[in-house]
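All protein chains but one are shown at their positions in the complex.
Order of writing sets the labels: A and B. Residues in every chain begin at 1.
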């Protein structure tokens, strides 16, 4: 079985910004994402993720090529880390039919 | 602490096929799974995952030995990739008490 190395980018943060991040991920080259509701608790600078009575917290996952992963992580870091309770991480994954995770140019 | 290397297989797709995939994963050697509801968005060939007003999307995770992971991924790919909006990926994980993830023969 042929497996293709890709990256899984996971972003957890306040729901108010997560729809934007999902769309921005697509603009940066992701071909899709999955999003789910979580209860978050954190000690991030700005405020707690999902602190008592707080806003809904969402988790987004993108499976993308390495360069797109870095672009998404850099974008999220620059745009949101300072003012929002958000965390993001990257991990290695393998998929079958890897070409489906790369957007065709002109597509 | 002794850690055992295993594989995490994640499958995200339309709920109509996910119960079957869960059962098929068990038949192929997984000793368990966890399933959760997600909002999916993708550009897969057949149709979008969870497209506007579309069906519920589910995510299933199996923690399994490497050979079982390959069997599940191959099965999912062969049976579902062509006709359903589904993505699947593999990643490396470590567990304690790894023997509990391997089915005993005759069990």
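FYI, contacts are C-beta pairs under 8 Å (C-beta built on N, C-alpha and C of every residue); 3 or more make two chains touch, one makes a residue touch a chain.
What you see is a predicted model, and the numbers here were worked out from it, not measured in a lab.
Taking the whole complex into account, subunit A touches the unshown chain at residues 10, 12, 36-45, 48-49, 57, 59, 70, 73-74, 77, 81, 87-92. Taking the whole complex into account, subunit B touches the unshown chain at residues 1, 3, 6, 8, 22, 26, 31-36, 63, 91-97, 100, 103.
In this text, only the chains that are shown with their structure count from here on.
With each centre defined as the average position of its C-alpha atoms, the distance from subunit A to subunit B rounds to 20 Å.
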